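The block that comes next holds chain A.
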Amino acid sequence: MDKWMKFLEVNAPRIFDLAIEHTILVGLAILVALMIGVPLGIYLTTNDYLAETVLQIASVMLTIPSIALFGIMIPVFSIVNQGIGFVPAFVALVLYSQLPIIRNTYTAIKNVSPEMRDAAKGLGMKTSQRLLRVEIPNAFPIIMAGIRTAVVLNIGIGVIAAYIGAGGLGVLITQGISRGDNYLIISGSIAVAILAMIADGILLFIQKRYTPKSIAN
Partner candidate 1 sequence: MNKKKIMSRIVSILVYALVAVFFIWAISNSYFDYIFSESGTFLHLLKQHLQLVLVSSLLAVVVALPVGILVTRRSFRRAEWIVSNTVNLGQTIPSLAVLALMISILGIGFKTAVFALFIYSLLPMYRNTVAGIDSIDENLIDAARGMGMKPIQILFRIELPNASYSILAGIRTAVVLNIGTAALAYVVGGGGLGVWIFTGIQLFDNGYLISGAIPVTLLAIFVDYLLRLLERKIVPKGSKPPQET
Partner candidate 2 sequence: MITFDQTTKTYEGGVTAVNGVDFTVDKGNIVVLLGPSGCGKTTLLRMVNRLETISDGSITIDGEDSMSLDQIALRRKIGYVIQSNGLFPNMTIEENVMIVPDLLGWKKKEKRERFNKLMEMIGLSGEKFGKRYPHELSGGQQQRIGVIRALAADPPVMLMDEPFGALDPIIREKIQDEFLQIQREVKKTILFVSHDIDEAIKMADKIVLLRGGEVMQYDTPSEMLVRPKNEFVREFFGKDRAIKSLSLHTIKDLQEVIGLVNVDETIEDTITIHIRHDLRNTLSMLLNQEADQVIVVDDDDHRLGAITIDLVQKYLHFEIKAKPTLVQKG
């Protein structure tokens, strides 16, 4: 325990900085993923053929192992001199987030009952009004669940990104491995686990808070 106190005394600020770095990487990737995935998911509800194709591509994407994807991205991005660091990690995380976000948006909007949609039409709502006032609010909890999956997934994959120089909490673990320092490995792992739980907790709170009461179950 003493040793831990000493370790934390020295390393706490650094762990904190790395956690911030990790959060920024994952946070930005999720934001961009949302800007692509949610509109795409909504659009796909109007074209089932395209939906099948896109979901298939996204699901194959998710089976690509993270370290292999990084390995492929380094040569590709070194064409534009960004082979190592933030950019390939960021792009990989955006790609990985697509499946859960697109799929959940798509299924959630699809599952809004036809009666409800008809009722909205009958009330004279325009397509955009229907989307914003009826379909998205009713689909919200499922879309949020997709976002949560993506966030937790990305926090984990972000650890591997340390190997390609993207920083974040993975740095503690990779350093711990190369130095044979268990304190670094354990503190890094626990920090990642806590970060994942906090992020999931916050998103769950938002999900519950903004889910219309009548459909919360």
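How were these candidates chosen? In short, all candidates are chains of the complex that A comes from, given by their letters.
Going forward, contacts are C-beta pairs under 8 Å (C-beta built on N, C-alpha and C of every residue); 3 or more make two chains touch, one makes a residue touch a chain; residues count from 1.
Note that the structure is a prediction, hence the values are computed from the model and not measured.
Engineer: In the complex, chain A is touched by which of the candidates 1 or 2?
Structural biologist: Candidate in contact with chain A: 1, the rest do not touch it.
Engineer: Applying the document's contact rule, which stretches of chain A touch candidate 1 when the two form their complex?
Structural biologist: 47-50, 52-54, 57, 60, 63-72, 74-76, 78, 83, 103, 107, 152, 156, 159-160, 163-164, 170, 173-174, 176-177, 180, 182, 185-186, 188-189, 192-193, 196-197
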